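The complex is shown incomplete by one protein chain, all other protein chains being positioned as in the whole.
Think of it as A, B and C in the order they're written, each chain with its own count starting at 1.
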Amino acid sequence: MLRPYNRKINYYETDKMQVVHHSNYSRYMEEARLDMMVQLGLSYDVLEQMGVVIPVLELHNYYLKSMTYGDEIDIFCKIIKLTPVRFTVRYEMMRHGTDEMIHRAETSHAFVDTNFMPMNLKKHYPDVYKKFSENLVKIRDDDND
Amino acid sequence: MLRPYNRKINYYETDKMQVVHHSNYSRYMEEARLDMMVQLGLSYDVLEQMGVVIPVLELHNYYLKSMTYGDEIDIFCKIIKLTPVRFTVRYEMMRHGTDEMIHRAETSHAFVDTNFMPMNLKKHYPDVYKKFSENLVKIRDDDND
Amino acid sequence: MLRPYNRKINYYETDKMQVVHHSNYSRYMEEARLDMMVQLGLSYDVLEQMGVVIPVLELHNYYLKSMTYGDEIDIFCKIIKLTPVRFTVRYEMMRHGTDEMIHRAETSHAFVDTNFMPMNLKKHYPDVYKKFSENLVKIRDDDND
Partner (left out) sequence: MLRPYNRKINYYETDKMQVVHHSNYSRYMEEARLDMMVQLGLSYDVLEQMGVVIPVLELHNYYLKSMTYGDEIDIFCKIIKLTPVRFTVRYEMMRHGTDEMIHRAETSHAFVDTNFMPMNLKKHYPDVYKKFSENLVKIRDDDND
């Protein structure tokens, strides 16, 4: 079982509206995704050294509640789609220790080489692909993303 | 006719992948949207002083090409949906002076008061709402956003 | 005794030079300073609610070693100067669990009210001032800051 990613909100992440600026959520998602990958044995600094680069193709954010300095969150993420050349991660951000959802998001990513050319991960790094596929979570497709 | 928003990429917006970090695109969109609003006579600092706050509800980003320090972009944006309580903006980011599209995006926003309670803009600020509505652009709904 | 502030480097904090962008260090210092204040019973969100605002007056950064994604740091900070209207914090950033110093810094701050007018903290909030003064660390002034 994956441990959620825990995070406190930093003061510098707030804006004049007194709440977290919306651009920071994609940074929290990146932190959670890379932490999930470490937990799966897919540490991104190691993948980069192997020549596997994973840029973002799409980013979808749904802002449900605002947050501010002093707040604490848990991010639950899971791989919901996987092909040999790309994958999708879904995120749920909860107020720490509660079932109050603050944000949900999805990101899609490509596997590319260091020249940003598409890479068939299954073919070139079957062991890495296997770890991704073992952690693919089947979801019902009744969500409006 | 609205003037597109012109922007050079800053060095500090790049990351270890040698390209602009994906979280910065929503900042470029904000710059372009607020510039559009200035052009429409809807300067956001004035709206805030009137008590109209416009948080982001949804953000959808489609990353088509990467960019890096030294690049220059033009962002074309338009209001594509409007109700008395919310609106949606669509963005197309082009390499400066070309028809090479680098990114497209959509953001949805609520009108709220300083306590983040929903506000009926048409009712409370009919003149402001009128400016929004005069600049609503009808689009065919054949896009997959 | 104060606990140092522990932090992992985020991917989005790196730049094209493959290392952490220098502007992020002042954000790490803020995180460490606000964490120190929580430990001292001076939680900054509580101070703000009391009307005590603490802007930065000066910031001095000395970059000794570079860092990148995957690195982990401990930040040790202490209050080295205090008057009724301002204070100074010194920071030492170490590679986690080692005595390898990566960065050192100092920040100076004013106590002001919500209109940014100078506030005599000792006079207006003697209990808060007392907590600051009890944690003032005498240093020999042989440092070149």
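Remarks
The rule we apply is simple: contacts are C-beta pairs under 8 Å (C-beta built on N, C-alpha and C of every residue); 3 or more make two chains touch, one makes a residue touch a chain.
Everything numeric in this text was worked out from a predicted model, so none of it was measured.
Checked against the full complex, the one of C:58, C:72 or C:100 touching the unshown chain is C:58. Here the missing chain is touched by one residue of A:43, A:68, A:108 or A:133, and it is A:68. In the complete complex, the residue from C:26, C:43 or C:133 that touches the missing chain is C:26. Contact with the chain not shown here comes from a single listed residue; of A:8, A:21 or A:122, that residue is A:21.
In the full complex, the hidden chain is touched by chain C at residues 16-17, 19, 22-24, 26-27, 30, 48, 53, 55-63, 66, 116.
Looking at chain A, the residues touching the absent chain are 11-12, 14-16, 18, 21, 23, 68-69.
Chain B residues in contact with the hidden partner, per the touch definition given at the top, are 10-12, 27, 30-31, 34, 43-45, 68-70.
In the analysis below, only the chains that are shown with their structure count from here on.
Per-chain CA centroids place chain A at a distance of 30 Å from chain C.
If each chain is reduced to the centroid of its CA atoms, chain B and chain C end up 35 Å from each other. In chain B, the residues that touch at least two other chains are 16, 23.
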